[in-house]
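The structure appears below as structure tokens.
Here the complex is missing one protein chain, while the rest keep their positions.
Going by the order they are written in, the chains are A and B; count residues from 1 in each one.
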Amino acid sequence: MKGRLGLAVAVAAVAAVPYVAPTYHVLLMLPFMAYGVVLLGLNLLFGYTGLVSFGHALFIGIGAYTGAFLTSRFGVRSLEVIVLTAAVLGAVVAAPVALLCVRYVKIYFGMLTLAFGMLFYTFVLKFYRLTGGDEGTPYLRPSLLGFGLNDIPKTDYLTGPYYYYSLVVLVVAAAVMWRVVHSPFGLCLKTIRDNPAKAESLGIGVGRYRWYAFMISAVYAAVGGALLGAPIGNVDPTLAYWTHSGNIVFMTLLGGFASFFGPILGAFVFIYLEDFLKSLAPSSWRLIFGALLAATVIFAPGGLMGLVGRARPRST
Amino acid sequence: MTQHVVSVLMSGIFHASILFLVSAGLQVVFGVQKIFNLACGSFYALGAYVGVSAVQAYAAAGGPAAFFIVPLVLGGLLVGIVGVVIERGLLRFVYDRDETFQLLLTFALVLMLEDVIRLTWGTSPLSTGGMYLVYGQVRILGAAVPVYNLIVIAASLVIAGGIGALLTRTAFGRIIRAAADNREMAAALGVDMRWLYAQVFTLGTVLGTIGGALVIPATAAMSEMGIELIVEAFAVVVIGGLGSMRGALVGALVVGLLRAVAISVYPELEMLLIYLIVIAVLVLRPRGLFGAAATAA
Partner (left out) sequence: MTGSRREFLKGIGAAAVAAAGAPAIVSAQGRKGVPSDPVKIGVLAIRAGIAAPVGTAGLRGTEWWAERVNKAGGILGRKVQLVVEEESNPKDTVERYRKLVLQEKVEVVLGGISTGVTLALGPVAEDLATPWLSWDGTTQKGVDETMPNPRWAFKSVDNEVEAIVAGILTPKYFKGVKTVAGIGNDYSYGHDCWQSYQAVLKRYVPDVKFVLELFPKLGVTDFTSHIAAIQQSKADLLMCSFWSGDATIIMKQAAAVGLFKTMKGVFTTAGGVHDSLKKEFTPEGLLLGYNTMYFDDPKGSPLLKEFVREYKARYNEYPPYECDHAYFNAESYKAAVEKAYAAAQQWPSKAQVVKALEGIEVESLSGKRGWREDHVQMCNFYQGLTTHKNAYDFATINPVEVVSTRQAMKPAGAKLFDWINGWKI
């Protein structure tokens, strides 16, 4: 009960932000919500299945480029269509990639995903006639639930209708993921994470379940990518670079991978801390961030949620 | 025609030497500690910057150009000491953790070292100027080859041979191989793992920094060069096999020569070809050419 109340308060607080916070901070909430969706998916793979992907920016890229191509090449502006198409494309690409990757675990899984991520990056960068290369592809203002909203200034659009749309997507995504991890499927994943041999002996097809988890996480990442791209207005290959993949793993760890809401908290803290540090220490924010990541890994591997006592990571 | 073939071959082997030097440190650390050190590119960059500073200081002090390679190598070797600092100060806290935490820690290192390098040396590209040309060039079957390139190639072979000898002929090498094979057994047999890890990581770091220092006269030190290099090093160790020195050598040759041939014949392909091979290897033979069996599900 206390949990539900806290959750309701949190959602209400986020919903209230456009009314109380300065415009810039409202805008910062947009990547937070987009990353929130991405990380819900990433953590299904990381926290619940025990696989750390170092190439998930690939799917963020797919989602963002879907939005860009649909709006600027095919004249399709509906964000519903964009999100759906991104989800489908994310799944389509993930199917073979996941098939190859889930045969391995730990470091090899990480390396294989990193390789796929960089392959996508190189492909998008190189085939510039198709994708725009380093110049990217414009992601025009999507229409929300059929409303074009093209005459209001972009900033008002982003801090108003688009903000609430993103919030709804995040809440729905979280609700769906909650059901997933608390279902028998989720239980199977946790068993596979903790003891693959036992899982196998219980009749759980380890490879198959990991594949499902990968697919779901890819769909989430693509949806997040579609949300991430619209405020930028131009989608480029750097969204798929390996350091972007590293950053989202960092966010997940920071928040706490052993808790459901940990990664979302991690996204929030990461984004605001990064903004704060970039203005405070423009020449050395990467140093501080690296030190923060190191400190988290060494002293607080359960992340912020772990520190608060909400989750205890299993030592493997 | 022969002249051109020789040119392509020599350029491929030169690039392979660079790749080998970047990857050697990575392999040694992975082989024993099972840590994929994302910061190996950063150590390489560190060695490059320190190498430039050492040579510039040497030249300013009036040292004869012909011996510039001495301060270069010394600089590269000495800065490898940071390996001890990083291992004892940072890495050792995560040995009992999951591999991915170790990977993340090395990612943290990448971020930190980038800023440290930039704060120390600034953002302008740094080079040792004309020192590269000091030893002149030779003609091999009609193709002009800079002597310094031959020095780098020779150095890689010496280092490769040295590591090989270290691993197969010394007690230390035996311990390394035993620990790589079976950590628990080695520890049970009385190997001081802490000391071994410190030594191995430092060795890996020194291999990276000396590689950077050796190559820098032929190129230039630039911001974020470490982040770029890790991608190529990654390709080399995947093809050659994680943890294998022989793999690093062969993998580097494969990537270096393929790249040189692609540039000559079909430049469009270049990097794309390498990635596809990486993926093919990871899928068909994940252990690479010489690696140990991959951790299968």
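Basically, a residue touches a chain if its C-beta (ideal position, glycine included) is under 8 Å from a C-beta of that chain, and two chains touch if they have at least 3 such contacts.
Quick caveat: nothing in here was measured; it's all calculated off a predicted structure.
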Of B:V145, B:L203, B:L253 or B:V278, the residue in touch with the unshown chain: B:V145
Contact with the hidden chain (one of B:G63, B:G129 or B:G173): B:G129
Touch residues of chain B, complete complex, unshown partner: 4, 7-8, 10-12, 14-15, 18, 114, 118, 122-125, 127, 129-130, 132-133, 137, 143-146, 148-149, 218-225, 228, 259-260, 263-264, 267, 270-271
In chain A, positions touching the absent partner: 22-25, 27-28, 31, 125-126, 128, 132-136, 138, 153-155, 228, 231-234, 236, 238-239, 275, 278-279, 282-283, 286
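Here is the rule we go by: only the chains that are shown with their structure count from here on.
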Chain centre separation (chain A, chain B; CA means) in Å: 33
Interface residues, chain A side, partner chain B - complex: 52, 54, 100, 102-108, 110-112, 114-116, 118-119, 122-123, 126, 196, 206-207, 210, 242-243, 246, 249-250, 253, 283-287, 289-294, 297-298, 301, 315-316
Touch list for chain B against partner chain A, complex: 34, 36, 90, 93-94, 96-101, 103-105, 107-116, 118-119, 227, 231, 234, 238, 242, 271-272, 275-276, 278-279, 282-283, 286, 294-297
